[in-house]
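Selected chains from the complex are presented in situ; the others are not included.
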């Protein structure tokens, strides 16, 4: 079944963690952006996107992530990703997202890395 | 023991799969999955298989979104050869001039008010070994190749 897209949001210390489930297309991207804006309004500057349960992304979904990145950079925040499928990591590399965001293998490593960072 | 399948030899020339999909949300996934299956059958590795699938998904989305074709269909041919997989995608839309499409630039895009779209062609080009586009008032033909 093409699962309907969902995002779980939680806070781990200073880091907002968004776990996505499903295809990151226009609908998925928009949902992530909404959840992000809610968290952002709540305060915080560190945002981790756990994409472990999203096997595919498309360029429309990606455009929402750039929108989010712009918002995060505006407030000197940090954006990170983890559990990326190889094809998603490749997509981010092609776009140059890695200049602005870090990709960690796991949530655990991401949280460790992001807590340390200023 | 059991008889194996009969008569499944074939001339190289028939290794062509045709797929026509309607321009309906999520249908690009059907195209992507067919691409995956074709790539698997020709033993492309997992990374290349995913790349081919994503490139085709992007090509479909472009036709869905930009072609304004009246028949609302995308025509796809997979041509399997020993050395490579060729995917030819056609729509009967209004076409565009690939030369005049601006290359996406993330740094520029991160400025406020700038449109974040425009990654489809770049991703298709990067995921495949070659990408050529013929486009005119009769529609668009995208030809993509992936080496084994």
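A few remarks follow.
Order of writing sets the labels: A and B. Residues in every chain begin at 1.
Everything below uses one rule, namely that contacts are C-beta pairs under 8 Å (C-beta built on N, C-alpha and C of every residue); 3 or more make two chains touch, one makes a residue touch a chain.
Just so it is clear, the model here is predicted, and its values are computed rather than measured.
Stoichiometry of the full complex in this file, given in the displayed chain labels: A x2, B x2.
As a convention for this text, only the chains that are shown with their structure count from here on.
Remark: subunit A and subunit B have CA centroids separated by 27 Å (rounded to whole angstrom). Residues 26, 28-29, 32, 46-47, 50-51, 53-54, 57-58, 61, 104, 106-107, 109-112, 116-117, 119-120, 122-123, 126-127 of subunit B are the ones touching subunit A in the complex. Residues of subunit A touching subunit B in their complex: 2, 23, 25, 56, 58-60, 62-64, 66-67, 69-70, 73-74, 85-87, 90-91, 94-97, 99-100.
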